[in-house]
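Quick one: the structure is below, questions incoming.
A single protein chain has been omitted from the complex, and every remaining protein chain is retained in its original position.
Should a chain be cited, it is by its letter among A and B, assigned in written order, with residues numbered from 1 in that chain.
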Amino acid sequence: MSEPNERSQTITLRVNGTERRGQVEPRKLLVDFLREDLGLTGSHVGCEHGICGACTILVNGEAARSCLMLAVQANGAELMTVEGLAPQAGEPPALPGKTGQLHPLQAAFWEHHGLQCGFCTPGMLMTAYDLLQTNPMPSEAEIRAGLSAVLCRCTGYQGIVEAVQAAAETLRARRGDR
Amino acid sequence: MKPPPFAYHAPTHLDEALALLERYGDDAKVLAGGQSLMPLLNFRLSYPSALIDINRVAELSYLRQENGQVCIGALTRQRTIEFSELARRQLPLLHEATTLVGHLPIRTRGTIGGSLAHADPAAEYPTVALVLDAELVLQGPGGRRSIPAEEFFVSYLTTALAPNEIVTEIRFSPAPRTSGWAFEEVARRHGDFALVGVAGVIDTEGEQCRTARLAAAGAGPTPIRLRAAEDILVREGVTEQGIQRAAAKAAELVEPDSDIHASADFRRHLTEVLTRRAIQRARERGQEQRA
Partner (left out) sequence: MSSTEIGESVEELTPKFVGARVKRREDQRLLTGQGAYVDDHHPPGLLQAAFLRSPYAHARIARLDTSAALTRPGVVAVLTSKDLVPLVKPVRAASKMREYKETSFPPLAVEKVRYVGEALAVVIAESRYLAEDALEWINVEYDPLPTVANAPTAAQPDAPLLHDEAGSNILLSREFARGDVDAALASAAVRVRDRFRFRRHATVCMENRGCLADYPAGTGELTLRSATQCPGLLRDALADLLDMPEHRIRVVAADVGGGFGAKSSLYPEEIVLCAVARRLKRPVKWISDRQEDLKTSTQAWDEIVDAELGLQADGTIIGLRADVTTDIGAYSIYPWTATLEPIQTISFLSGPYRMPHYRGRNRGVATCKAPMGPYRGVGRPVTTFVLESLMDRAARLLALDPAELRLKNYIRADEFPYKTPAGLVWDQASLTECMQKARDVLDADTTTRWRAQARAAGRWVGIGFATYIELTGVGSAIPVSPGMPIATGTEAAFLRIDPAGTVTATFSVAPQGQGHETALAQVVADALGVAFDSVRVICGDTALAPQGTGTYASRSAVLAGGAAIRAGQTLKEKALKIAGHMMESNPANLDIRDGQVFLRDKPERGLPFRAVAKTAYAGLRRLPKDMEPGLEVTRFYDPFFGTASSATHVAVVEVDTETYAVTIKRYIVVEDCGRIINPLIVEGQVRGGVAQGIGAALYEEVVYDDAGQLLTGSLVDYLVPTASELLPIEVHHIETPSPTTLGGFRGMGEGGTIGAPAAIANAVSDALSHLGIEINEIPITPEKLFRLVRAAEGTP
C-alpha cells in the first residue's frame, strides 16, 4: 500500500464534518496535525503519554487520545474535535441568553462552573460526550469513573460532574421530545 | 516528546504485514492500538526503523464462538470486548477485567493482542489469559503456531513471540457455567495499572471446591499462576481456613519488586488480601450462577 519511507504522505480525512487534506511526515502526532496544520487549537497537549486526556477527540465517533495516534493513521477517518461540538457558537462575548448555540454539555459546563483555566475542558467535553453516548444515564460514580480519563487541576471536578449530570438530563429530555 | 523518525506502512492484509516484518527484521515494530507503543515513541525510548500499522488489517478484528471456544482477533479493541454481549456471557472474567484497563478513551484504541504482546506484568489481560488457560495463535513467515498463555509470558515485557511473528488470535475456553469469577485489584488511582491484581475462577459445590484457577498481576516479572494455592483450595475446600491458607500460599508464590508505589512486602501482603477477596467473590458469584 504505502511507500516505505519517512517522507511526507498525503492524507484525507473529515474533521467536524468537513473534508480536510494534509501532507504529513509519518511520525507527526495527530494532535499536532490538528493544531498546527489544520489550525484547530482547541485540542490541547498536556502530556503526550496518554494520561492527561487534554488531547481527547472523537475518532470515528469514539473518544481517543490524539497524542497517541499518528496523523497518517487518521487517513480516511471521521474526527470530531471540540470545535465541532457547537459549530455555531464561539462568538464572544458570551452574553446571557446566548447559550442556545452551545452544545448541552458546553452549556452545562458554563452553568455549573465546570472549568477554570479551561485547559482540560476540550478533552473533558469530548470524553463526557462519549461517556453519555455509551451510558446515557450514568450515576455519579460512573461519571467520575468515566471522567477519570481526563485530569483537571483547577476545579476538583465537582462542577464538571454536576455539569455532566445536568447535560445527561438535557440530552435525555431532548431525545424524549422527539 | 516527539517520536523519532520512522518509515510507516499500513498493510491491509496479514500476509503483507508479515512480509514487511520479515523485511525489516528486528528493526520494525507492529503498531496496534498504540496505547503502549506510542508513549514509548514519544519518550524516545524506542527507535524502530519502521512501524507496521496493523489497524487496517480487518481480518484480525473479530470476536466469535467456534467449536465451544471464544476466539478473539488480536486487533479487537478492549472497548469492543467491554460492550460485547458474547464476551460478557461467555467470558465474564475477561469482561470484568476489561473495565479495569485504563479508561474508556484508552480502550477505544487498545487491543487485546497488543496488551498480551506488550506483556506488562501488571496488566489485566495477560493475567486473565493465564488464569483462563488461553491459547495464543502466532503467525510468522513459516506459518501459524499456537501456544498456551503460560508459555507465552517469558519475563518483564518479554514474550515467546519471535520478531517476525504477529499475534493473530486468542482462544478462550469458557469456564463451566457453574463456576464463579472475580478480578480483584488495587491501583493507586482509578484506571492506573494495578499495584497487584488477582484473577480467580472457581467451581464450588457447598464448601467443596471442584476446580480452582488463580493468577496474580503486578507481583512478579510475568503474571503468575498460583497453582499451589489452587491445590490448597481443591484439597481443603472453600472453608474459612482453606481460603485463608490458599491466600497465604499465594503470597509466598509471588515474586514482586519494590518501586516508588509499593514495596515488595506490601505487594505480597496485597496478594494475600486480594486472593482471599477474589476467592470469596468468585464463590458468591458461582452460587448466584447456580441459583
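One rule holds for everything that comes next: a residue touches a chain if its C-beta (ideal position, glycine included) is under 8 Å from a C-beta of that chain, and two chains touch if they have at least 3 such contacts.
What you see is a predicted model, and the numbers here were worked out from it, not measured in a lab.
Undergrad: Can you list the shown chains that the hidden chain touches?
TA: A, B
Undergrad: Consider the whole complex, including the chain that is not shown, and state which of A:15, A:70 or A:86 touches that chain.
TA: If we include the chain that is not displayed, A:86 is the one touching it.
Undergrad: Using the document's contact rule, name the residues of chain A that touch the chain not shown here.
TA: Touching the missing chain: residues 25, 27-28, 35-36, 39-49, 51-52, 54, 81-83, 85-86, 89-96, 98, 102, 106, 109-111, 113, 115-122, 125, 141, 143-145, 147-161.
Undergrad: List the residues of chain B that touch the chain left out of this view.
TA: Touch with the absent chain occurs at residues 1-5, 43-44, 186, 188-193, 195, 260-263, 265-266, 269-270, 273.
Note that only the chains that are shown with their structure count from here on.
Undergrad: In their shared complex, at which residues does chain B touch chain A?
TA: Touch list, chain B to chain A: 1-12, 16, 20, 34-35, 38-39, 41-43, 50-51, 53, 55-56, 79, 83, 102-106, 108-109, 189-191.
Undergrad: What residues on chain A touch chain B, complex-wise?
TA: Per the stated touch rule, the residues are 1-2, 4-6, 9, 25-27, 29, 32, 48-50, 53, 56, 59, 62-65, 67-70, 72-73, 75, 127, 130-131, 134, 144-146, 148-149.
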